[in-house]
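Heads up, one of the protein chains got dropped from this complex, but the rest are sitting where they should.
Let's look at chain A:
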Amino acid sequence: MSHRDEDVTADSWRQHRKHVFVLSEAGKPIYSRYGSEEALSSTMGVMMALVSFVQSGDNIIRSIYSDGHTVVFLQKGPLVLVCVSSSRQTEKQLRGELLYVYYQIISMLTQASISRIFEHKKNYDLRRLLAGSEKILDGLLNLVDSDPSFLLVAVQCLPLASSLRDNISQILQKAITPNLVFSILIANNQLLTIVQEKTVIEDSRLEPADIHLLLNLIGASSAFQAGEIWTPICLPLFNPDCYFYAYISYLDPPECTVCLLLLSTDKEAFYAVAECKRKIEEAMMAQNSLSLIAKVQSYSVSQVGVSDLRHFMYKPFDVPDTYQQLTQFTSPEMEAPYSSEEEKMRLLDLYRYMHSRIHSTSRPLKLIYHVAERETLLAWVTSKFELYTCFSPLVTKACAITAITKLLRWIKKEEDRLFIRYPPKYSTTPNPSKSSRGGKSDQQDSTDNGFLSLL
């Protein structure tokens, strides 16, 4: 049942589209997407030999191409990440995916403690600390393959009438306690709203990747959805060395679709934060918000009313600067002919190809019109947005351009519903010290978490 038990000598193991391995600099296996790390230790040994061989010549191995496979290496501190892919993705895209894997590991352990561990003991077996987290990394890799958020480095929120979203945001805004820094509401694994502390991220915005990692962590670790979870978590792009304490609770058991996530900088704040949840629950019940949220779904491309348009992904850049908004994108449900897993993947592969052309380092393009076998795609990047569209194969170029004009008009009209426009803030720190950004207190926090005691 589990990929962990796979026979690594079998053909089926070789045929996986994308393998991912993580090992320590000393060559110790840490993670393998398929098959157990033990069974693979010789494979990992070979990889490590390759890496160190080239490192000794002062040119770090970046990638290898051989008969339909791309092998990409990424070294981050004491960790080496390797991807072996038969997908047609570019090295740059694959490296980006390895970076997500690295960040997910950081989100669980923090960069500071990983460095410290390996400084003390070069051949430490990091699996001791990651044992039990394989599912989180497995889940991440599945998402990376199937969810375009990772490719676009943007967050998609659930479409919601702006009045309702504002209502909910205000509820979150009012339920606060000292050291609370983010309040996030999620429905069906998609963002509903996010409210943040004023001073904490005054000088920076929350990175989409941090949200992706958070959502994946919640998805992969809260299957037993009763109860209220309290767990340390690091947002690696926000600050790779410090922990936040996350309160995770579902508001609608037993369905468990609406999840509340409250992040605090105070390890001891569980009961105070749990009290915020009661307030939120109470207010949402009074306004009947839960039942309204529960009905919310993603949208169909047919709502745009443009024939021949099958699917699209739109990522605007023109966010009001003062709000330092989260980078977002919007995209309809993937519907027929892209309902099966294979077809979804095929469309995503086409998008990945278009994306690689647009973002090519050597020859970036602004506009691509690509006639594929079973569809026609058009990608367009301007100073205001990045857009990927997919049409039926018979569309003419002129038709496609008209369609895009209509699509852009529709998005403009709907933008209050499709995006979180003006994320509200609250203030919970009496004296605005930016302690959660790499202050001394954080150092103490991660030592406090007991890693040193293991060495």
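Annotations
In this text, a contact is a pair of C-beta atoms (placed from the backbone, for glycine too) under 8 Å apart; a residue touches a chain by one contact, two chains touch by 3 or more; residues count from 1.
The rule we apply is simple: contacts and distances are computed from a predicted model.
Its UniProt record calls the unshown chain "Ras-related protein Rab-20", which is the correct pick from "Striatin N-terminal domain-containing protein", "quinol--cytochrome-c reductase", "Ras-related protein Rab-20" or "tRNA (carboxymethyluridine(34)-5-O)-methyltransferase". One of A:Ala49, A:Met285 or A:Leu365 touches the chain omitted from the figure, and that residue is A:Met285.
Contact with the chain that does not appear here is found for just one residue of A:Ala10, A:Ala161, A:Ala226 or A:Leu367, A:Ala226. Taking the complete complex into account, residues 1, 108-109, 128-133, 135, 217, 220-224, 226-232, 246, 267-268, 270, 274-275, 278, 281-282, 285-286, 448-451, 453-454 of chain A touch the chain not shown.
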